[in-house]
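First comes the structure, then the notes that go with it.
For this depiction, one protein chain was excluded, whereas all remaining protein chains were kept in their positions.
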Amino acid sequence: MILRMRGIAKSFLGIRVLSGVDLDVAAGEVHAVVGENGAGKSTLMKILAGVHAPDEGSVEIDGTEVSFAHPVEAQRAGVAIIYQEFNLLPERSVAENVFLGREPVRRWLVDREAMETATARLLQELGETSFTPRDLVRHLSIAQQQVVEIVKALSQDARIIVMDEPTAALAEHEVELLYRLVARLRERGIAVLYISHRLREVFDLSNRVTVLKDGALVRTADTAEITSDELVRLMVGRDLGTYFPDRGARPGEVRLSVRGGGNAVLDGIDLELREREILGVAGLQGSGRTELAKALFGAEPFTRGTMSPLRPTSVRQAVAAGIGLVTEDRKAEGLALRQSVRDNALLVSRSVRGAGNGGRAGGSGVLELLEAVRLHPPRPEQEVRYLSGGNQQKVVLAKWMTVAPKVLIFDEPTRGVDVGAKAAIHDLMRGLAEDGMAIMMISSELPELIGMSDRVVVMREGRIAGALPAGASEEAVMRLAAGEVTS
Amino acid sequence: MRALRSMGPILAVLAVLLVLIALVNPFFLEPAGFLAFLKRAAPLVILAAGQYFVIVSGEFDLSVGSLVTVQVVVAARLIDGQEEATWPVLALLIVIGLLVGLANGVITTGLRVPSFITTLGMMLVLSGAVFLWTGGAPRGALSETFRMFGRRDLGPVPWSVLVLLAAGTAAILLMRSDFGKRLIATGDNERAAGLSGVRVDRTRIAAFVVSGLAAAVAGILLGGFAGVSAQVGQGLEFQAITAVVLGGVALGGGRGSVVAAMAGAFTLEALFTLLNLYGISGALEFAVQGVIIIAAVAASSVRLPFRRALRV
Partner (left out) sequence: MTGRSRPAAATGTAAPDAPAPREGGKGRALAGRIGSTQVIYLALAGVMLVGWVLVALDGGDFLTLETIVGIQQRSAALGIVAVGQTLAILVGSLDLSVAYLISLTSLVAAEIMAGQDGGIVPGVAAVLAVSALIGLVNGLVITRLHVHAFIATLGTALIVKGIVDHLYDGPAGSVPDSFQRLGYDRIGPVPVSALLWAAVALAVWFLLRRTRLGYRIYAVGGDEEVARLSGVRTGRIVVAAHILCSVCAGVAGLLLASRLGAGAPTVGTDGGYDLESIAAVVLGGTALAGGRGGVAGTVGGVLLLAVLDSVFNQLEVNAFFKDVVRGVVIVAAVAVYARRGARRRSR
């Protein structure tokens, strides 16, 4: 075993993210790590890569216990991690990127030849001929950039390479190329840790697979001895201990419908949102859920297809037509963190004429609003950045409730939110639906998705892969989301 | 109020400076003395208020100094001593300020040129253009009515103080309005603002227009106060930015109040007054200004990590 991780535990701000996880990988092994979003895969890998330090547990590489204070130390110990968002400099060449921070020197000058020769050799060994060491990274496709990252790892004599969702942004034929690369890495005796949702790849590539759920190790199994159904069950099966508000009355009229909607990322979207109904949208990372939300909201509009009541080409159009969006990342897209709760809550009503709805803009109106979203204690003048995640999300919700939209889209409404606030937000969503709103909810948390939705639609690769009724099983959702599986 | 609390440091500094001035020059405590100070400070305070709008939205306006010079030179040339020409020219000056601001805003948002470069280019164009027109040296003369604003009093109160009060009040009201809220949200988080329906580009353009307008008003006051010269606006953009930063408004936007920016301008002016009284004038003023500006910004960026995030 070249890598042994034992008893790894980690908490962030009091929330336990990993507890007692063990992981072993041998040289030349491809080891898949699977689990839902939030299962702890990324955190575990970041601990290995030296980005975080574990609260408990140990990491051994080649028999020696290690502890990294900086990612560079992990690199020197032979660990390389390839993130989804590559760590590359677009304006520099492939060779320059590969040797960043380790430029070879001859007589005080950078030995360009050595850099390019070494890079070329690695490219050849990987069977990569579509670009040269001199090409600028910004001219390369995502698949090619990924190869650059791998070359970078190899040139650092990495013995353990972690790939985080490597195929999320690749086209079909590019995935084949990646397979070949992984095979070559295996031949070189490198241990590959492969994080993926895509079960087909897990079964095509890996020797063993580790399943994480809710921060804990569920099982490590030989891939040859497990079926995909079993795997899915291990990933999502759980006790029905969570409580969700009762589903509501029968849905009413159609408030929003799309036929044949498409743009650069989406295709063939047919969708209907009805008043009093919560439509759940499921799918793996990269399947286009957020893009769908943004298309409906006019932020990344549809370029094809029809939509009623209108097909918004701008956010303002959408808002004026009664559509709202609670974005996925509240800190980056939902809140002005240095402004007060009040100013955030009133932002939409202050920006789009005709969107505001009676009487809420005044002083007491805000307090009422904060009461309605159960923000206790209501301090309208407090800077939003000091609120907890759950309370921040409530402010975002309040912002939209101020303008009483007809359609409200939620993208990961309870991500990073504590249990208490989660329940409150769920109640609020159901309450809004009952009051007549049409709600669309994107969620990676299957229990939440299934518990809250009246209907579920599953996305895959920019299309709608299928629809499921209320109370569908998590396995059923996962199967639609992950696609065909060879077992 | 939250805003007042965050102004604590700058108000403290201002208070200390004012006390020190009064100690050296007791005349300062008398209405006439204090009003004289306000009269001198008015143009910078108004400029700082205008610059605040631009900075809080995340941009720079380097053209205000040249714009002020343009205002004064154009006024002198067009009025040429004739009283009747005063009011039309005043109107024209305002229009020029608005148009320059509009140009700055449209070029920055429409052509995606960093505001640093846009307003830099505008600075060159303005200074070049105005001297092109006047043939190298300011000509003509201002009228008494024009000079009144910068120089004379209405009863016991100087006109410039009245203008200052009006402008300051307008700025405060503007920031309290929906527009002001949208502006500061844009500077804080442009994406969140856009996704909340804010017209980000137009809001920024409006900020530049306000800055241009402020430069016009400041120019009118300065023309009366300091007279006509080619150097009347020199360095004012840097002074305005310094004042805003002193007031705790962060470069990059989203934080700080217009009152704080104006307080920063008063503080800077008080500093200059104090230095003058101690005989440190002219050149060393600049050196001190340099030290202060660095210290103020360094201090405000150091303070932040100490604010513990209170999880509510």
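All chains are identified by letter, namely A and B, in their written order; residue positions are counted from 1 within each chain.
Everything below uses one rule, namely that a residue touches a chain if its C-beta (ideal position, glycine included) is under 8 Å from a C-beta of that chain, and two chains touch if they have at least 3 such contacts.
In this text the structure is predicted, and so the values were computed from the model without any measurement.
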Touching the absent chain in the whole complex: find that residue among A:Q144, A:S257 or A:S473.
A:Q144
Sole contact to the chain not displayed, among A:L13, A:A26, A:A53 or A:A171:
A:A171
In the whole complex, not just what's shown, which of A:V105, A:A249 or A:V419 touches the removed chain?
A:V105
Even though one chain is hidden, which residues of chain A still touch it in the full complex?
70-72, 75, 85-92, 96, 100-103, 105, 108-110, 112, 128-132, 134-145, 171-174, 176-177
Please identify, in ascending order, the residues of chain B that touch the omitted chain?
60, 107, 111-114, 116-118, 120-132, 136, 238, 241-242, 245, 251-252, 282-291, 293-294, 297-298, 301-302
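Note that only the chains that are shown with their structure count from here on.
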Express in whole angstrom the distance between the two chain centres, defined as the mean CA positions of chain A and chain B.
45
Interface residues, chain A side, partner chain B - complex
13, 297, 299, 315-316, 319, 325, 327, 332-340, 343-344, 346-348, 350-352, 355, 379, 381-383, 385-388, 391, 399
Sites on chain B touched by chain A in the complex:
1-2, 178, 181-182, 184-185, 188-189, 191-199, 254-255, 309-312
